[in-house]
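Scroll down for the structure; my scribbles are underneath it.
With one protein chain withheld, the remaining protein chains of the complex are depicted in position.
Labels run A, B and C following the written order; every chain starts at residue 1.
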Amino acid sequence: MRAAVLTALETVELQERPEPTAEPGWVVVKVESASLCGTDVHQYDGRIDTPFPRVPGHDFAGVVESVGEGVDEALVGQKVAVKPSLPCRECDQCGKGKPADCPRKKLIGLWSDGCLTEKVTVPSVNLIPRPEGVEAWQASLLEPLAVGLNTVDRLRILLGETVVVLGQGPIGLALTRLCALSGAGRLIVTDAREAPFEIARAYGATDCLDVSRVDDPKQAILDLTENGAGADIVIETSGFPASSAMCLDLVRKEGKLAHIGWANDLPPLPVVPIMAKTLTVLGIGGNGGRGQYERAQELVRTGRFDMEPLVTHRFGLDDVAEAFAVASAKTDGAIKVIVEP
Amino acid sequence: MRAAVLTALETVELQERPEPTAEPGWVVVKVESASLCGTDVHQYDGRIDTPFPRVPGHDFAGVVESVGEGVDEALVGQKVAVKPSLPCRECDQCGKGKPADCPRKKLIGLWSDGCLTEKVTVPSVNLIPRPEGVEAWQASLLEPLAVGLNTVDRLRILLGETVVVLGQGPIGLALTRLCALSGAGRLIVTDAREAPFEIARAYGATDCLDVSRVDDPKQAILDLTENGAGADIVIETSGFPASSAMCLDLVRKEGKLAHIGWANDLPPLPVVPIMAKTLTVLGIGGNGGRGQYERAQELVRTGRFDMEPLVTHRFGLDDVAEAFAVASAKTDGAIKVIVEP
Amino acid sequence: MRAAVLTALETVELQERPEPTAEPGWVVVKVESASLCGTDVHQYDGRIDTPFPRVPGHDFAGVVESVGEGVDEALVGQKVAVKPSLPCRECDQCGKGKPADCPRKKLIGLWSDGCLTEKVTVPSVNLIPRPEGVEAWQASLLEPLAVGLNTVDRLRILLGETVVVLGQGPIGLALTRLCALSGAGRLIVTDAREAPFEIARAYGATDCLDVSRVDDPKQAILDLTENGAGADIVIETSGFPASSAMCLDLVRKEGKLAHIGWANDLPPLPVVPIMAKTLTVLGIGGNGGRGQYERAQELVRTGRFDMEPLVTHRFGLDDVAEAFAVASAKTDGAIKVIVEP
Partner (left out) sequence: MRAAVLTALETVELQERPEPTAEPGWVVVKVESASLCGTDVHQYDGRIDTPFPRVPGHDFAGVVESVGEGVDEALVGQKVAVKPSLPCRECDQCGKGKPADCPRKKLIGLWSDGCLTEKVTVPSVNLIPRPEGVEAWQASLLEPLAVGLNTVDRLRILLGETVVVLGQGPIGLALTRLCALSGAGRLIVTDAREAPFEIARAYGATDCLDVSRVDDPKQAILDLTENGAGADIVIETSGFPASSAMCLDLVRKEGKLAHIGWANDLPPLPVVPIMAKTLTVLGIGGNGGRGQYERAQELVRTGRFDMEPLVTHRFGLDDVAEAFAVASAKTDGAIKVIVEP
């Protein structure tokens, strides 16, 4: 079968690989749709280290093709979404039946070969059945929603609170929509390009600020909050140092900051303002693993989260090199790039 | 000046009364709009005892006409909404500067003459300035929203949870809208008449059930929840015994019930199901008094809560008798009846 | 082997039974200590229906004697506490790997033969390893602590709050100690006999009230709260109608009630006071199943919860009939009766 293989920096080739078979407890999934995320792109451009050759990709959906020993045969033919992290199955938490809390969970596509291929094997516990009304391409985009749900679950927005979402990539856009659905009042979003703002507005943003076009982005955002006193809640999703550097200043006294944007070059947070303003800072490290994936899928199924605007580009597996080039350069206002083997 | 006066059961007359003047710390408000609520109607129909003669009415808005000693003169001419309960100003809580927690707060119109007149006096602390974009008729409808906000603040709905709102009178409709804005997923509402369902749907209800048209309302509601297992959250607003009697059965294991509907003939709640299902039962006794009025006004100002559909009838003060007759009989699908002196 | 068998109301006999063997996934536990709880006593006295003959008992601890297929052989010889409820292993929740949420969980000793015997089989997931310093008799008393922990986890006592615990049976005493450890300020406890008060005081109660000796227990309790305004938190554990009937009146405005005491003849709770006082009512239906057993054991191991005072009587299996008679009549100030096969 065909597989996309990262063979060197910025080099992805189509290679022939043997078809996989399922070990006990595992299943073979035929990949119908995979979405490229920041991790894939950073493996490609070198900001994340990965051994070469490596089949990248972890956000995907498809159909169960065969099952290993101990797995219900009835799963064959089941349409599924797939959780992308594999529990280690060796640690204490795994032993206690809490794989979601496994501290050594590994993302496929990064620590092992991933989903940018025709077929892939995963443990059966990673499967989430797809109901009628959720297409494979939608199910391959659930990760940003699940991360966003984990965020709003912890933030507990009170109806009418002012929320700032910094960055309008896929996770930022997901949070814009989820905060709008969760009761945000004024919903201010920022990005360094105009491209995502049309989607952001459709998702419920009340104010969109292109930080590349103002002299003082921090003051421009504060000016949009009540009396310039800062937002009740600030969510940093961009991972850009300049954005992270201003996030504490954007929160009002006794407000909350959720930090999701991840990069190695983020500036550290000064402690005194956190104390002086009595802030609560929440670190968001993933999708929480407590049902957020399933709930994200339900938001899509019921139409409350419309994924259509997020998908700006679609490619077949044969054009995977171009898919990576577009996703990396964010060509043509690219938000989400989908590969459909 | 003219005043509407309850002189006996189901009897409201227009009488001439002297114009009020403001004591120290109080103000005279010119009434621009007053809305009739269940309390007024029950004073009229006798389900709530009130001494006669009595000027009824407590939900109103207007303009400050004059101020008493110690009140800022600049308030004259200010457009205001008015909180309807007067703190006693004698108890411990009042002494500690926490009038919102005053245990002896008294509703005007019930314990003293109310707002169905041309001018009324209230303490200046009961005023809420009305910003541009909030009309007097809207501000006279804030109470059900404030009660609803207090409810959703305590319920802390998680995005996508299934919510049942029993009863679609003004408070029930307010909660339908507020739950939709706060992240409810499936949002099931009930009433014993079809009239409010069009509004409920516009406010975000996903399922409307006329309980007068099904044999087994409880089962009909359960059938609308996932696997028939009950809702995450149930909110009883109707005050009808039959509705209150089924509310515990409608909540899923580990779910929450908020009870707002108030009547003297409510059946008591059995204890064993509360324990067996590990429920949380929240009693809602008012608007909370911690900023909910101001936040309710902001939801109206920003258009997130459209009050237009709630107002089915408007009368001048001269027609106040007809206003009460309509509100009491719920003629012509009456939801909210407004009197504009 | 010997087994205690309920053959009729108030009749428990010692019979010879075959030794059990472990199915796949199950283990045989040699019973070292079993404690009698209210359920056992009510099976004996007829307040709970049970089929006869039945081996009663579910709160126990011992040593793993043998294991079934698929269970780690290393468990043999392990000292263990045992969770008393068996998940059905057939429902959705069991299927999702959440046996703690199984809605059809069955108590051994009630729905199947129990632990008042020499050896019993249970699923390996019900085992909790006993560390050094936790004796079998202590581990057979964990259930009331785990229920109590589930209660204080949900109540979230603020340091210094006034707490009332109604009833000082084993669960009431457990809550007295756990509330004292969790920050209760004034800690008022009640019972209809003096016997448990010495323990209650040692556990941290500040005020002990024998409700059988005062004319108006409700007023007597209120008089112990600040300004007679009621307690921040009330916990009803007695299961007596008269106690449950006054619990709402004992809570202050905006306070919390936790109801644990279970009986079929409890009076229902009136709704209006729950609303008028803006109360939160928490139903407690068990130990929560989310680590409370393990945490309870740790409180015992570290000496923060001293179980010694709870155990008033100990019997061998040969004297099980007397053990039931004492537990049922609460002879000699009986709190907890232990049977050590």
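Observations, loosely collected:
One rule holds in what follows: contacts are C-beta pairs under 8 Å (C-beta built on N, C-alpha and C of every residue); 3 or more make two chains touch, one makes a residue touch a chain.
Owing to the predicted nature of the structure, the values given are computational and were not obtained by experimental measurement.
Only one of C:Arg89, C:Arg104, C:Arg193 or C:Arg304 touches the chain withheld from this view, namely C:Arg304.
Interface note: of C:Leu14, C:Cys91 or C:Leu181, the residue touching the hidden chain in the full complex is C:Leu181. Note on the undisplayed chain: of the listed residues A:Pro103, A:Pro129 or A:Gly316, the one touching it is A:Pro103.
Which of A:Gly46, A:Pro267 or A:Gly316 touches the hidden chain is settled by the complete complex: it is A:Pro267.
Mapped onto chain C, the interface with the missing chain covers residues 149, 152-153, 156, 158-160, 178, 181-183, 185, 295, 298-299, 302, 304. Panel shows chain A; residues 92, 101, 103, 227, 244, 253, 259-260, 262, 264, 266-286 of it touch the chain omitted from the view.
Convention: only the chains that are shown with their structure count from here on.
Look at where the CA atoms of chain A average out and do the same for chain B: the two points lie 42 Å apart. Here the spacing of chain B and chain C, counted between their Cα centres, is 43 Å. Within chain A, contacts with two or more other chains are made by no residue at all.
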